[in-house]
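Missing here: one protein chain of the complex. Every other protein chain is in place.
So that you can tell them apart, the chains are marked A, B, C, D and E in the order they are listed, and the count of residues begins at 1 in each.
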Amino acid sequence: MSDTYFHPVSGFDLPRFAGVPTFMRLPYVPPGHERFSDVQIGLIGVPWDSGTTNRPGPRHGPRQLRDASTMMRAQHQFNGTRPFEAANCADLGDVGPNPADIMDSMDRITTFYNEALAAGIMPLTAGGDHLTSLPVLRAVAKNGPVGMVHFDSHTDLMHSYFGGTMYTHGTPFRRAVEEGLLDPKRVVQIGIRGTMYDEEDRDFAKANGIRLILIEEFHARGVEDVMAEAREIVGDKETYVSYDIDFVDPTFAPGTGTPEIGGPNSFQAVQVVRELAGLNIVGADMVEVSPPFDQSGGTAFLGVSIMFELLCVMSAQM
Amino acid sequence: MSDTYFHPVSGFDLPRFAGVPTFMRLPYVPPGHERFSDVQIGLIGVPWDSGTTNRPGPRHGPRQLRDASTMMRAQHQFNGTRPFEAANCADLGDVGPNPADIMDSMDRITTFYNEALAAGIMPLTAGGDHLTSLPVLRAVAKNGPVGMVHFDSHTDLMHSYFGGTMYTHGTPFRRAVEEGLLDPKRVVQIGIRGTMYDEEDRDFAKANGIRLILIEEFHARGVEDVMAEAREIVGDKETYVSYDIDFVDPTFAPGTGTPEIGGPNSFQAVQVVRELAGLNIVGADMVEVSPPFDQSGGTAFLGVSIMFELLCVMSAQM
Amino acid sequence: MSDTYFHPVSGFDLPRFAGVPTFMRLPYVPPGHERFSDVQIGLIGVPWDSGTTNRPGPRHGPRQLRDASTMMRAQHQFNGTRPFEAANCADLGDVGPNPADIMDSMDRITTFYNEALAAGIMPLTAGGDHLTSLPVLRAVAKNGPVGMVHFDSHTDLMHSYFGGTMYTHGTPFRRAVEEGLLDPKRVVQIGIRGTMYDEEDRDFAKANGIRLILIEEFHARGVEDVMAEAREIVGDKETYVSYDIDFVDPTFAPGTGTPEIGGPNSFQAVQVVRELAGLNIVGADMVEVSPPFDQSGGTAFLGVSIMFELLCVMSAQM
Amino acid sequence: MSDTYFHPVSGFDLPRFAGVPTFMRLPYVPPGHERFSDVQIGLIGVPWDSGTTNRPGPRHGPRQLRDASTMMRAQHQFNGTRPFEAANCADLGDVGPNPADIMDSMDRITTFYNEALAAGIMPLTAGGDHLTSLPVLRAVAKNGPVGMVHFDSHTDLMHSYFGGTMYTHGTPFRRAVEEGLLDPKRVVQIGIRGTMYDEEDRDFAKANGIRLILIEEFHARGVEDVMAEAREIVGDKETYVSYDIDFVDPTFAPGTGTPEIGGPNSFQAVQVVRELAGLNIVGADMVEVSPPFDQSGGTAFLGVSIMFELLCVMSAQM
Amino acid sequence: MSDTYFHPVSGFDLPRFAGVPTFMRLPYVPPGHERFSDVQIGLIGVPWDSGTTNRPGPRHGPRQLRDASTMMRAQHQFNGTRPFEAANCADLGDVGPNPADIMDSMDRITTFYNEALAAGIMPLTAGGDHLTSLPVLRAVAKNGPVGMVHFDSHTDLMHSYFGGTMYTHGTPFRRAVEEGLLDPKRVVQIGIRGTMYDEEDRDFAKANGIRLILIEEFHARGVEDVMAEAREIVGDKETYVSYDIDFVDPTFAPGTGTPEIGGPNSFQAVQVVRELAGLNIVGADMVEVSPPFDQSGGTAFLGVSIMFELLCVMSAQM
Partner (left out) sequence: MSDTYFHPVSGFDLPRFAGVPTFMRLPYVPPGHERFSDVQIGLIGVPWDSGTTNRPGPRHGPRQLRDASTMMRAQHQFNGTRPFEAANCADLGDVGPNPADIMDSMDRITTFYNEALAAGIMPLTAGGDHLTSLPVLRAVAKNGPVGMVHFDSHTDLMHSYFGGTMYTHGTPFRRAVEEGLLDPKRVVQIGIRGTMYDEEDRDFAKANGIRLILIEEFHARGVEDVMAEAREIVGDKETYVSYDIDFVDPTFAPGTGTPEIGGPNSFQAVQVVRELAGLNIVGADMVEVSPPFDQSGGTAFLGVSIMFELLCVMSAQM
């Protein structure tokens, strides 16, 4: 049972459009705050998109996600989970990136996450483009490779771009495997689709034992069957969850830089998270939400709805 | 067979973008008009959102719905119904609300509906936020409680907000049950979802015999099965239909104040109405369409498409 | 195996937001160009909407489709087709219409297509409103009637509008049958829905043997079953494919002038094209994409995703 | 003093977002209505843009202008004019155009205006593209050429487009001079700017005595001086006022098809109308308002603000 | 010289899109905070629009203003003022309104401001609609009437709406005069324009000695001359500054509910504030910023730019 200090403000008391917007209307507890070490799940923003090869924007993601998150309430309608009672949750603030220096930014991110992990805080990240996951994994998997359930329309397993550039939002998991942060045999990528340049990323996946589930297979088998396999792949060892919003069909999530049509709808988008219950999750992220391409704000609203589902699963582990 | 006076203008004769926009391009027959008593189904606007606890906007709904309704034609493609021939339909105009006084506005609405009902007109309402349904029910259920098929993502059965405020768009059906306007055992609420503050509304439903069908059950059972149960619940006695546009998934209906992801798509949104055929309907409403959040106008277009389906069902009773 | 001259620019070499946008980043090879006769599949823009009876805009379609098409890559993720290697593809440019003269514009279009066909180029058209298909068919079916697989929410089989106007985007296929360009017994129209004025178009279809598949039948039977029937109807003789973007649900494709709710989602939108594999296709079009109503650009992106699928099917015939 | 039948609905009585929107919330009195002959100034919509050579949209103008006009109140703040008391004003409805036939549409427009003029009604038109002015002038100037004060960034004096097309929104006043509807020596065009194809239109103006006032001269001399000259040019004989919204700077009026930067601001946009007081006006129009390019609705709001100013000047003649 | 605790975060250290957005990136010091009594100027949000008679939205103002305010830096470019060094500034958070009860909301606002004033904090308010100013004045003018410099296109001096409703955003200053909160002889209203219902508000102004400066006079005399008179009117006694964003031309500030064309541009919008230097200001507000009508966010950006100018003037008094 959580400390009431960590309970979000209710919309019955303060209308949801009022107040300084923190994630889920939780208290703001940045590093150095006196209650920092009491936090169990920390929501962290990484406003950074320097790894983006096409349309930028996710640097604005955390702020819009905070705004939309004020629409979330206290209890899951279907399964009754009350995540903010199950665990001490807080908004840890944003990692301050260096928009003009990728390597410096990655160091800043890893440093921040190391501090949170040292305080016993499990991170739930609001990105940022998908390169964000690499410096986060450098902290999370510091003691050895973890497994990963990865929702995305792209593998992000490319070798390099533009004649040798190694760090982009299309390469994080190639690097993570190379750096020993991910155990490729415990990695499953779900929802892969869209046109391809070539098969280089798929060759890498095949060579290393990463399981790709194309969207055609996803639609044919259904959520439950696919997720049962995913659970089996990662097993009961430490697992990271990485959720790229472009996993969802771009009509449901237009606010992203590299959309691919034909994806899951918003109900399936949360169903897959519910099926993660019982895994040994060590961290999760929601990335590639890009406000400049999200005129109605619907993408951010979907993003925080998914983050709430992730919180339900993560808080149940406490 | 209806009077040709009540036939809408055809797009073959006058392009659909031309002309002063009335609902469905029907004649404008406000109270006092010489043909008022010949109307069988009256389309009424209630441009009012003073009960809104979060994002306002439905006060602009009727005007945008009128505009979008000029896209509707004369005949249902699938079942061949020609509602404007089956019944004398007309645009009765808007109830003039008092945006700064909730109680005064509710009185104005009930008065307007009493006048229409006294003339033998069955009302199809374009709201307005969901508090609109309460003063409408005060007229419709004047002679005793009615049943209700309620499409929504919320129960709207809350007791009060902000420390005791009894009349908001989250409380109309609690009030309606208390006032004896609804027979709770003949009320079914379909599509309920989204995060909750607590279970107070569900406790009230359970205590009073109101049937809630969560979206998970809806998706699992399908439209036909769910609607068969709904028809059974309301039976052949007088029934009101209340359709909150947020029943539909917010990607299909972004123009609303309290969206909840994971809802039905636009095909299911009209299928559920078709399944109402044969009920003893005494009135219906389409509420919570909020133009400021509907940049493309798609929500209003979906709203009037649903209103056309409601008209097909309602006119078949004539 | 295609000539490397006709390979598109890769996003690995030049970021996708860079460069003058041609269709699919292919070379621009207009009539008169030295490589014109080497082209096998020509992508042609017809920026024209003078046949539009309601909301104009498709005249802006080709430019926005070119822009969005820079997001397409080289290979189909699911079936591995590499269309730009299978056939020499090129952007042939736009037919220059006369926005203020319908008959003149139709002549210009037919002339352009006659030239392409004379050079042995199979046309893939980016419209333009649906009247575009008529002057294209006058070139494509010059030697006798062809069959047609037609994806749309409307039949476009009307006789006339506004007191006798024969050439609008609601009449092209009535004219095409009358002119002997289409063999009505080899025509199937899929996805028909929306309210109707009357049954005149359906009577014409019935009298001539055109097969209409309403959206209700489409949803009930599923893509594979419906498309099997479609393939049977057109058989192995010459077949034209006409794809009106309003076939797709307007939430997925808001950028169009005459939306009708309840249509297929974006996954079904490409599935139906994949099921055309093996037909004897002589040309195809993507019409009614209307940028002024496509604020997010999602409709154009879906449109080019469908065009890529059409290219995969068409290039496989080479 | 006008008949109270013709007074608009007040926002104090019915909120401005409520009610079926007619121009200025005036009574709807179409041809055939029993009060038609009592109208002194008729507001007429011409939802038509078939003469548009570039970006269409003004066909949607009248509806959006009606909507925005509900924001207008009863009295001019600066000079105290109460136009709806000074003259019987009414909304006469829209002329139904034929979107696919320019010549037919022009005939329909002239017929409608002839009927209004025969009833003694002075027309204030809401277009429509600028070709609208030609069929209106055919009615207004039936008995001989009139003068014209023309606010625009273009002369609209071109000979033809696209190889001989004579009727477009770039040619109406060339035709009007040729047809003897305008006395060129009593025509002044104010605000001309933007890049040019060539000097053909300016040569025509010079040869016929039409006075062009470029925007540079307008800014240098100021509103009062320029308008004093304009009044002198048209004198006290019958004068038509044609106001293309693209006269105003496109930042103030983005909703138009052929914007040209560097124009007047919104204060100057109404000042020029006030300076028309005392002229012998026989009709006026507000054209080229194009809702698809007016996302915020600000262009329509400016358009009706200018129409209110025109009404003040016109009603003072009664 | 202010305490460094109250210095805003610099964009050189943390990019401006990063971090939880407080007003001007100042520390969040709500009532009860240990540093509350050290604050000299408190920025307070009042997310409330229940007094709005037409288009709602200002309830969302404070959040969007906070977001835009992260673009503000430390020093005034022209006069060198560094307001955050001149005074201890802080974000005091939002007053929690009751969206469904006007009287309750007004009490909550006055209570909050009384607490701030008791702590010696001068309030700078981000509304909220203009009714906000009334409960604020009830606190600010608790000890006797104050003068007011009021920038607006409306007088907000109406008696009542909709048959007797006394508290709307069109009536606050009538009530304030009646309640003895404002000394009407020390009130100047600048920028008045737009159509009027009648002259009731102007009669009240005249009878009570309130000075109205119409926009025509403003444009004719210029900022400096008008503001010299304004300074003379309020003199050196306690003065409140109320800034309705609709004072500015709606092209520069579209995000507001009751726009009136012809207003000042953005340069004049800040010039008028600079001319307040030296007055005895006891509080100020920025009201009627309505995000739903501010698609680009430019209105909020202008709003916070004006708030920065107000801070410069207010902090110079410390």
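Miscellaneous remarks
Everything that follows uses one rule, which is that a contact is a pair of C-beta atoms (placed from the backbone, for glycine too) under 8 Å apart; a residue touches a chain by one contact, two chains touch by 3 or more.
Since we're looking at a predicted model, the values are computed, not measured.
Shown chains touched by the hidden chain across the complete assembly: A, C, D, E. Interface note for the absent chain: among E:M122, E:V270 or E:M314, the touching residue is E:V270. Only one of the listed residues, E:F6, E:F23, E:F204 or E:F308, touches the absent chain: E:F308. Seen from subunit C, the chain kept out of the figure touches residues 13-15, 17-22, 28, 45, 47, 59-60, 62-63, 66-67, 91, 93-97, 99, 295. Mapped onto subunit A, contacts with the missing chain fall at residues 49-57, 59-60, 98-102, 104, 161-163, 165, 167-168, 292-293, 295.
Hidden from this view is one chain, which touches subunit D at 53-55, 161-163, 192-199, 214-216, 219, 249-251, 254, 258-259, 261-263, 265, 293, 295.
In the analysis below, only the chains that are shown with their structure count from here on.
A centroid comparison over C-alpha atoms places C as the chain most distant from subunit E. Against reference pair B-E, the listed pairs A-B, A-C or C-D yield one interface repeat, C-D (criterion: more than half of contact pairs the same by residue number).
Put simply, the C-alpha centre of subunit B and that of subunit C have 38 angstrom between them.
For subunit C, residues that reach two or more other chains under the stated contact definition are 53-55, 161-162, 251, 265, 293, 295.
Taken pairwise by the contact criterion, the protein chains fit none of the simple patterns, being neither a path, a ring, a star nor fully connected.
Those chain pairs judged to touch are A-B, A-C, A-E, B-C, B-D, B-E, C-D, D-E.
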